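After this line comes subunit A, so read on.
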Amino acid sequence: MNDFNLLLAVFLLVNLIIALLRVARGPTDADRLLAALLFGTTGVAILLLLAFTADTLVLMDVALVFALLAAITGAVFAQRAWRMEGVGEGKDGNS
Partner candidate 1 sequence: MFDPVPWLILLPLAWGCLTFLAGIGRGGRLVVAGLIIQLVLTIILARQIVMEGARHYAVGGWGAPLGVDLYVDGLTGIMLLLTHVVALPLVVYARAYFSSQAEGASYFWPLTCFLLAAMNVLFMSADIFNIYVTLELLGLAAVGLVAAAGSAGSVTAAIRYLLVTLLGSGAYLMGVALLYGTYGSVSLAVLEPLLATTEISAAACLAAMLMLAGLLLKTALFPFHFWLPPAHGGAPAPVSALLSALVIKASFYLILRLWFDLFAPLVTTQAAQLLGGLGAAAILWGSILAFNQTRLKMLVAYSTVAQIGYLFLLFPLMTSAIPGAAESAMQGGVMQLVAHALAKAAMFAAAGVMVLSAGKDDIALLGGMSSHLPLTLFTFALAGITLMGLPPSGGFIAKWLLIDSAVSGGQWGWVVVMILGGLLSAAYVFKVLRQAFLPPVAGIKFKPVIRMLEWPAFLLALISLLLGFRSVEVLNLLGAA
Partner candidate 2 sequence: MNFNGILPLLVLASSLVPGMIIFFLPESRIRLRTTLNLTGAILKLLLIGYMLWGVQHDQSYVFRYNVLPDLELVFKADALALLFVTLSAALWFLTTLYAIGYLEGSPHRSRFFGFFSFCVTATVGVAMAGNLFTFFVFYELLTLSTYPLVVHRGTEAAIRAGNIYLVYTLAGGAVFLTGIVWLYGLLGQVEFTHGGVAATLGLEYTAQLQVIFLLLIAGLGVKAALVPLHGWLPQAMIAPAPVSALLHAVAVVKAGAFGIIRIVYEVYGIEFAQTLNLLMPLAIVASITIIWGSLRALWQDDLKRRLAYSTISQVSYIILGVTLFGPAGTIGGVVHLVHQGIMKITLFFCAGNYAETLGIHKISEMNGAGRRMPWTSIAFSVAAFGMMGAPLTAGYISKLYLIQGAEMAEMVWVSWMLTASGLLNAAYFLPILYRLWFINQPQTWLQERIRAQGRWETHGLLLIPPVVTAAVTLGAGIFADTGWSPLFWVKLVAEMEYLP
Partner candidate 3 sequence: MRNLLNVLVIVLSAALGLVLIGVILESPSPARVRLSEEVLMQIGASGVTHPVTAVLLNFRGYDTLLEVMVLLLALLGVLAQMGKQKRENPPAGFYLTEPRMQVLLWLARVLVPLMVLVAGYLLWAGGHQPGGAFQAGAVLAAAGVLLNLSGLLPSWMEPAWNLRAGLVSGLLVFLLIAAAVMTTASPGLLLQYPPASAGMLILLVETGLTLSLGLILAGLFLFLSGDAIDEEADK
């Protein structure tokens, strides 16, 4: 069971990395903001799987904090990060 959890965690990690590639490519800044969402859910899933892998239930607390902080990060990103047009290297593709 433990190894199975670990396997799935690795799978989700790979999944996350592939998805990040997309996020990094944009084309709009909104697409990049998706990273916050992606990290939130996938991260929590991976952490929980790992928590049940090696009897390190402490990782649940990490997942909990992670979920909370991911929410805040996403909110900050959406509210604040996309304000300086032309300052960052990215340009809105569609707008």
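Regarding candidate selection, all candidates are chains of the complex that A comes from, given by their letters.
The rule is short, and it goes like this: a contact is a pair of C-beta atoms (placed from the backbone, for glycine too) under 8 Å apart; a residue touches a chain by one contact, two chains touch by 3 or more; residues count from 1.
These numbers were taken from a predicted model, which means no experiment stands behind them.
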Looking at 1, 2 or 3, only one should touch subunit A in the complex. Which number is that?
3
Inside the complex, what are the residues of subunit A that reach candidate 3?
58, 61-62, 64-65, 68-69, 71-72, 75-76, 79-80, 83
